[in-house]
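One protein chain is absent from this view; the other protein chains keep their places.
Coming up: chain A.
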């Protein structure tokens, strides 16, 4: 058993016998993107012809995926954090990792709080938020404690569980009073006054793979990284387009702006003979996406912290540091959700903060790495 858990502390997180294959990498990319889609939700894209912008965003995202995959498949990227030291040098790496860590911490906190907020709003309205956030964070920490390779493998489970929800949405399209006219006009002027906001939102939907810059050592060497990540991004595009047009068919373009969180609200309409409130199952099941993405963020942050603070070339990754770091994350989350994330207005505000943050990180991190790789290869020559 090369799996690492809290009790057995001597083993390293570098255990590399179990590595993820191409399918897992594709699904991982897809699941990291989908949590942004759940949080930001599509109602702000008022018109059906914005679907072309989603496709455009997806195509640009393929470019960024290409940069990331080039980094992950390079010799430096395969070494993980050490590769970043090779790329930037000692001082710049610490600065880079520190800034990256700050962003990831904020992202971790807001994303987990937002999920708890959704759970609290739609399902357990009178339940204390503290218990809900504890359930989420304990599942994240448990998954993370299993080690990087095992946490990444969870992507298959997360995908299988949550793709079922998309299939449920298809049932909604077989209703009697559904007409294709609701998604018309499909062609129109996308460059309206709302263009910039829509583009930011769509770019936010596709963000997420920037958390993967440290997973290089856990990918099997025979995997075509670019192809896998490309397919993952493609699944996201298909999923977004299908869901986006589905909301228009279900709600109509005039009712949609009045609905909040259509991804969760739509399922409310479904009723079966055996189970009538299907959203009681689907909303908690969405947690697997959050658990996976946030566990990846937590593990990457853990690595970053260990390497920033450690003075030696390869510092020791002990259970104690992992435990301390995850408790820092946990307490930050609990403080945040009980003090700064209590009202609906604050939820809107933090949702926007997360959007701008995701847009910023997804734009800048691959770009910085790309420039650094270019500079490095230029210097070598």
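To be clear about the criterion, a residue touches a chain if its C-beta (ideal position, glycine included) is under 8 Å from a C-beta of that chain, and two chains touch if they have at least 3 such contacts; residues count from 1.
Definition applied: contacts and distances are computed from a predicted model.
Protein name for the hidden chain, per its UniProt entry and selected from "Diaminopimelate decarboxylase", "ATP-grasp domain-containing protein", "2Fe-2S iron-sulfur cluster binding domain-containing protein" or "Spore germination protein A3": "Spore germination protein A3". Annotation: of A:82, A:134, A:156 or A:368, A:134 touches the absent chain (contact as defined above).
Of the listed residues A:160, A:173 or A:186, the one in contact with the hidden chain in the full complex is A:186. Screening A:103, A:117, A:251 or A:362 for touch with the missing chain picks out A:251. Residues of chain A that touch the chain left out of view are 121-122, 125-131, 134-135, 138, 176-179, 181-182, 184-188, 251-252, 254-255, 258, 268-269, 271, 276-277.
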